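These notes concern the structure reproduced below.
Only one protein chain is missing from this complex, and each of the others stays in its spot.
Up next is chain A:
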Amino acid sequence: MTGVLEAIDISKNYGGVRALKDVTFTAHQGKVNVLVGENGAGKSTLMKILSGSEQPTSGEIRLDGEPVVLGSPRAAQALGIGIIHQELSLFPNLSIAENMFAGRELRRGGLFVDTAEQRRRAVEVLARLGQGHLSLDTAVGDFPIGQQQLVEIGRALLEDVRVLIMDEPTSALSNHEVDVLFGVMADLRAQDVTVIYISHKLDEFRRIGDWVTVFRDGSLVAHESMDKTDTGWIVRQMVGRDPDSLYVRNSSPVGDLLLEVRELTAPGFHDVSLSVRAGEVVGIYGLMGAGRTELMECLMGMRKAEAGSVAVRGKPETRGTVQARMAAGLALVPEDRQRDGLVQTMSVRDNILLATVARFTRAGLLSGGAEQRTADAKVRELAIKSPGLAAAVTSLSGGNQQKVVLARALLTEPVVLLLDEPTRGIDVGAKSQIAALMADLAAQGFGVLFISSELAEVMAMADRVLVMARGRITAEFTAQNVTEEALVTASASESVLEGQQ
C-alpha cells in the first residue's frame, strides 16, 4: 500500500511554543484516516500545514512520493488537497451557490457570472449530500448549523479532490446528516480519494475509519489499523500516563448544599439538574456544543431560563439577573477571556476591581488607596505576575490574565465559583497553578463547578463528574468510579441520565 500524502519530520513553533514536534504522518490512499487527540494536541496544526494555510518550521511534505511546497491554500487546492474547517467559513449573507463558488465564480463571456451553471452544479452537489431540497435563494446564514456544515462540505466536493481533510465536520450534524456524510465518505473512498478525518466521537469514527492516528502534546504517539484497536486503547493513547502529576486533587470534606439546580431549561440545554456542596469540586465534561457554556451563562443570569429553578444556599433565586445571581453568591470566570472576561482598554488594577468598584468609595469618590491595597493583596494571593497594577491588562500572559478574571470573581465574595474551561489556552505551568487554586478554594469552603474538555484534567480534579451531550446530562460519576472510556462514551450518548427526565 502506498501513502499518497506524507508529512516527514514536521515541526511547528508559535513563538516559543512547539505545537508540533517532529511528526511523521502517512495518509493512506483511498482510505479514511482518522486523527484523534485532545484539544491542543496538534492535529489541527498539522492539517493547516497539509492544506497550505500554515507553513512548517521544519520538515517536508510529499505527495505521491514527490516533495511539494504548499505555500497557500490555493497551492494546496491546485494539487488536489481540499479541507473542510471546523469553524464554518461561509458568507452568511450569500446564497448556497454564491458561497460554493465564492472566489472562483464561473464566467460567461469572461466577464459575467454564469449564475445558471453555478446553480446547476450546486444542486448536483447538494443532491449528492441528500440536500437537493435546500432553497438556492436563501442566505446561508438562515439555515440551521448542520445544513450550513453540509454546504461547506459541498464546496470542497465541487473540486476534484485527491485528498480531503475534514476537521470535526460532524460536531453540528444530526444523526441522519452524519449517516449521509459517511455515505459520501464511503463513495469518495471507493473513488480512491484519501480522506483525513479529525473527530472526537469514538463511536462515530470507528464505523468509518480505516486507520487511526493519535496525537498528544504535539507528538504523534500511535498510528494503527482501526481493526487492531479498541476504544480503551485509543483513550489510553490520547491521555497518556499519569495525568495526576499535573493536577492537585481536592481532598476537603464535603459540607452544606450551596447550589441546587432543578430542571433548568434554556436555549442550548434542557432539564438540567445538578447540585454543588461546600468543599466540592464538580466537573462538567462534554464535547463542543454540548450546551455547557450555555448552562453556565444561564446560571450566571446572562441567559434567560425558560423553565426550572436555581437555589443558592437553600434560597431560590428567581430574578435571574447577573446582579441578583452575583448577590446570591455566584461568580463566573468565562470561557473566552478576551471576549467576555477582560476590559482590554483597562489596567490590571481596574480589571481586578471592576465588579466591586463601588466598595472603594469615600463620600461617593473612589479612594485610590483602598483600591490599590485590595488589588495588590489579590495580586499577591493569586501570584499574578504583572509589570505593575497600572500596567495594561493585555501585557500579561494568558495564565496571568486568567488569574485577573479569577481575582475579580473572588472579590465579589461568591460561595460557588463557576469556571468555564479555566485552563484553556494557557501553558502547562499555569494550568497546574489554576488547578491548585481550585483545590485550595474548595478547601476554604467554596463550591467549585467547572467545565473541561480535557479528560485528564476533569478526571484528576473533579470529585464528581457530570457529562453533558446535546444539551442534557447523560451521566454522573464520582472520582472513584470514573473511567476515560465511560466519559467518552457518555459524551457521545443519546440517552439521558435517569432522574434527569
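Quick note on the criterion: a contact is a pair of C-beta atoms (placed from the backbone, for glycine too) under 8 Å apart; a residue touches a chain by one contact, two chains touch by 3 or more; residues count from 1.
By our rule, contacts and distances are computed from a predicted model.
From the set "L-serine dehydratase", "Monovalent cation/H+ antiporter subunit C", "Glycosyltransferase family 2 protein" or "Sugar ABC transporter permease", the protein name that UniProt assigns to the chain left out of the figure is "Sugar ABC transporter permease".
The hidden chain makes contact, of the residues A:His85, A:Arg155 or A:Arg408, with A:Arg408.
Touching the chain that is not shown, out of A:Leu332, A:Val348 or A:Val467: A:Leu332 (per the contact rule at the top). From the options A:Met288, A:Leu366 or A:Ala383, the residue with contact to the chain not on display is A:Leu366. Touching the missing chain, out of A:Glu159, A:Asp340 or A:Asp440, is residue A:Asp340.
One chain is missing from the display, and on chain A it is touched by residues 15, 300, 302, 322-323, 326, 332, 334, 339-346, 350, 353-355, 357-358, 361, 364-366, 387, 391-392, 395, 408, 412.
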